[in-house]
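Report on the following structure.
In this view, the complex is presented without one of its protein chains, the others remaining in place.
Up next is subunit A:
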């Protein structure tokens, strides 16, 4: 009995080792391409890392490229600003939903969530026309970081709103009631009672919305042209512009996926709830 049990466990571990290899293989291959010299790329494909001929040249070249630096900076600014903006606004909205009797609350909640579900391709045209048509003199939202920061709210704000709703609901009402009795203003209650208690939830919200904003491609590619291009559009350009420089393409792709991998362990418990809108708890 005992023997069979151990055998089954060993088989399970073996199975999952193989599965993990299958999951990691494409990314590992990309990493290999990014650290190989051009001469080593072709011929018999090998999945082994040859440390002696390994080179960081592709990364060095990409990181020294001013265009790429610009894209990377844009992505950092857009993702960070959007994550902060969305977390703050969603916290206020979640608090309003949780503590006030508002007419049509359920409908509002549902409508907010539908914004996340809509296929982005459907809204490319109207957004493009709005972004280019809405002008102050020479300035329009098109090709600005502010435009992207605002636009990413359309998918991140509903998400953050939903996530924080659950978190604010879980904070006992008595705590802020007590503060109000002591004469605190709504602002004071939000900053001294709600914010500290919601901090772990805010961190998860911030990280996940940051990743979603960082990963976005379709809007960024159509609503920017030069100044506000992000790293994902840069990656797509690599294919069309320098179709053959695979090493650099791999390096850019590795840099694009790196942040997601770095935060994976931190937020993995919340990914399922996040991607299914809480319908399924992970």
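Criterion: a residue touches a chain if its C-beta (ideal position, glycine included) is under 8 Å from a C-beta of that chain, and two chains touch if they have at least 3 such contacts; residues count from 1.
By our rule, contacts and distances are computed from a predicted model.
Novice: For the chain not present in this complex, what protein name does its UniProt entry give, out of "MoxR family ATPase", "3-oxoacyl-[acyl-carrier-protein] synthase 1", "Sugar ABC transporter permease" or "aminomethyltransferase"?
Specialist: Not shown, but named in UniProt as "Sugar ABC transporter permease".
Novice: Looking at A:55, A:140 or A:215, which residue reaches the missing chain?
Specialist: Looking across A:55, A:140 or A:215, the contact with the absent chain belongs to A:215.
Novice: Quick one: say which of A:63, A:76, A:150 or A:197 touches the chain that got left out.
Specialist: Of these options, the touching residue for the absent chain is A:150.
Novice: With the missing chain put back, one of A:27, A:60, A:170 or A:203 would touch it. Which one?
Specialist: Of all options in A:27, A:60, A:170 or A:203, contact with the hidden chain holds for A:27.
Novice: Which one, A:84, A:108 or A:197, makes contact with the chain that was left out?
Specialist: A:108
Novice: Give me the subunit A residues in contact with the hidden chain, please.
Specialist: Residues in contact with the chain left out: 8-9, 12-13, 15-16, 19-20, 22-24, 26-27, 29-30, 33, 41-42, 44-45, 47, 89-90, 92-93, 95-97, 99-102, 108, 111-112, 115, 117-130, 150-151, 153-154, 157-158, 161, 180, 186, 211, 214-218, 222, 232, 235-236, 239, 246, 249-250, 252-253, 256-257, 260-261, 263-265, 268, 271-272, 275-277, 279-282.
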